[in-house]
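For this depiction, one protein chain was excluded, whereas all remaining protein chains were kept in their positions.
Just so it is clear, A and B label the chains in written order, and each chain counts residues from 1 on its own.
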Amino acid sequence: MAAHRYLPLSDAEREDMLRAIGLASAGDLFASIPERLRLRGALDVPGPLAEMDLVAEMAARAGENLLPDPRAQFLGAGAYRHFAPSVVDHLISRTEFYSSYTPYQPEISQGTLQAVFEYQTLICQLTGLDLSNASMYEGASTLAEGILMAERASPSGRVVLSDRLHPEYVQVVRTHLANMGIAIESFGHGKDGAADSAAARQALERKASSLVVQHPNFFGCLEEIEALAAVARQAGTTLIVVMTEPLALGLLKPPGEQGADIVLGEGQGFGVPLSYGGPYLGFLAARQSFLRQMPGRIVGEARDVDGRRGYVLTLSTREQHIRREKATSNICTNEGLCALTAAIFMAALGKSGIMELARHNRAKAAYARQRLAEARGCSIPYAAPFFNEFVVRLPVPAETAVQRLAERGLACGVPLSRYLPDPAQQRDLLVCVTEVNPRGEIDRLADELGRLA
Amino acid sequence: MSQGDAIYPEGLRYTKEHEWLSTKGAVATVGITHYAQAELGDIVYVELPQVGAAVVAGEPFGTVESVKAVSELFAPASGVVDEVNAALQASPEQVNKDPYGDGWMIRIKVADQEEEPPGLMTAGQYRKYVEDEAN
Partner (left out) sequence: MDARSLRAPESLLFEVSRRGRRGFDVPPLDVPQESGQALDARYTRQDIDGFPELSEVDVVRHYTRLSRLNYAIDLGLYPLGSCTMKYNPKVNERVARLPGFADAHPQLAESMVQGCLRLMHSLERALCAICGMDRFTLQPAAGAQGEQTGILMVRAYHQERGDARRVVLIPDSAHGTNPASAHLAGYRVEQVASNERGCVDLGALRRRVGPDVAVLMLTNPNTLGVFEGEIEEVARALHDKGALLYMDGANLNAFVGQARPGDMGVDVHHLNLHKTFSTPHGGGGPGSGPVGVKRSLEPFLPVPTVEREGERLRFQHDRPKSVGKIRSFHGNFGMFVRAYAFILAHGPEGLKRMSETAVLNANYLRKRLEGTYHLPYDSPSLHEVVFSDKNLEETGVRTLDVAKRLMDYGFHPPTIYFPLIVRGALMIEPTETESRQELDAFVEAMLAIDAEARRDPELVQKAPHTTPIRRLDETAAARTPVLRWRGDAAGS
C-alpha cells in the first residue's frame, strides 16, 4: 500500500511500531471489533486523487455554478455581499489562528483568547449592550438561543414574535422550541411595513418572556425600537432585537441604547465569505443581568502568577461540559474563526470605515429605490425607512422576473413568494444594494424591471 | 487534625449532601460544610433563592459554583426563606474562609419546630460519614 502524503509513517516505521506493541499485523489493531462487523470490501467512495487532480476536480465542480457577475447581484434576505479588505483573509489564514484548537489551555492560546475578548467588546460597542459571548452558529439558531435565554431569566411559557422576522428564522425557532413548552405567537405590522407597536402592546397583555423584532425587518424596514422597548418594559417583557445585516449598526442607533435588552443575529456581513450559506456567525449581546443565563463561551480578563494581564474562557459552569443537561445551551464548537474574521473586518474598517461604509450602502440603496419606484409598472409598497434592502412591487410575479432577468445576467433580488404564501406578495421582490453594486448595474436593473410590464 | 473540632463543630446538624443546619427557635441557618467547600475548591458564585421562597427538605434550593464545577444545594429542612446572605454575591469566598460563620447561606423559618427533619446527623456521625466516604 503506497504511503499517503498526509501520513508521516513509512512502512518500515509502521512495522517497527507494530512489533513494539507486540502485534503481528495491522489488522490485529482492530481485534476488539467483532469479526462480523469488519468490512471486507472497499468503501464505495471516489479517489484517491493526487493534489493536482484534486484541484482540477474541485475547480470543475465549482465551475458548474453559473454565477452572475457579483456586481449584478442584488441579493440579501439573510446574507450580505460586502467587500472584505485583503487583510482579513490574510490574517485568518495564519495557521496559528485557523489550525489551533479551542482555547481551553490559556497559556498557549492568548492569541485566540485576546482576539475573542476584543470581538466581544466590539459587539458590545456596536449594539450598545454590556455583554457578548464568543460566537454562536448563525443568526437563526442564535435567535432561538436568545429566546430560551429570556425564558430562563423570566419563565412564562410564551414568546411574541413580530410577523416581519425572516421566515426562515421563525422556522428555525419553531424547530428549536418544539418541545420546550413555549407557545409562539406573533403580532402584526403597519401599512408602512414596520412592526405595529399597538399590536405588540395588545399581544403582551398576557405574560411573555420576550418580544422579538428584526431591525431592519424582513421587508428591509427599520423598526421603532424605542416605542417597542417602551411597550416591552411596560409589560415586564424582554425586548430582543434580531439583525441579519450587522453593517446596519454602522448607521443605526445602537438598539441597546434604545431599550433593547438583547441584540443578536447574523454577523456574516462583517467579512465572512458568502460560501453558499455557511459557515456564518451568530452574535449575541445582552444586558449585564443576563450574565448567568448567557449561552456559549465567554472570554474574560485574568492575571497570571506574575501579574501579567491575560485572557481565559470563564463562567464555564453555564456550559454543557460542566452542567450537562442543566446547561444554558448544548453549544460546544461554535464559529471561532468567523468571529475572528468579523473582528478583523471591524478593526480594519475602524470607526470611520464602518460608519462611512454603512452610509455608502444606504445612499446606494436610496438611489436604487428611487430608480425602481420610477420604473414602469413598479412601485414601492412600504414607506418605512430602510437601510440597504427594500421591497419593490413588480408588474409580474417576482419569480418570473427573477427567471427572466437571470437570462440577462442579473440576480435581481429575492422573491417574497419564496417564503411567504400570501398571494398579495406574489409580485414583491426584496432587493439588496451594497457598495459592490455600481451605478451602471443599478440603472440596468431599473431598466430591465421597467421592461417587464 | 487539631482543626478537627473546627471542621465538625458541635451543636450543628449535618446532611449527607454536606450542608449544615443551626437551629435557634423557629429559625434555622444553613450553609455548606468545611468538607464541601474543600472539595469544590475556590467558590466563585452562589445562587440563592429569594426571601419568601418555599424550601422543601431534601430538595435543591440553589447552587454553588467553583471554576470547574457546580453543585446543587439541598435544603436540610422545610420552611420559608427568611433571610439570604447577600454578602455572598460580592464575596463568595466567604464560604471557603468561614463556612460555618460568615459563609452562611440562608435562614429558614422552619415549618415544624417540634419535629427534627429526618436524615440529619450529629457532628460525630457526620465526621464518621465523611471519613468513610474518603476511603
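Here is the rule we use: contacts are C-beta pairs under 8 Å (C-beta built on N, C-alpha and C of every residue); 3 or more make two chains touch, one makes a residue touch a chain.
These numbers were taken from a predicted model, which means no experiment stands behind them.
In the complete complex, the hidden chain is touched by one of A:Q171, A:Q234 or A:S289, namely A:Q171. Residues of chain B that touch the chain left out of view are 41-42, 44-45, 65-68, 92-93.
Just so we're on the same page, only the chains that are shown with their structure count from here on.
Separation between the centroids of chain A and chain B, computed from CA atoms only, is 45 Å.
Of all residues in chain A, those touching chain B in their complex are 292, 316-317, 322-323. Remark: chain B residues 44-45, 47, 65-70 touch chain A in the complex.
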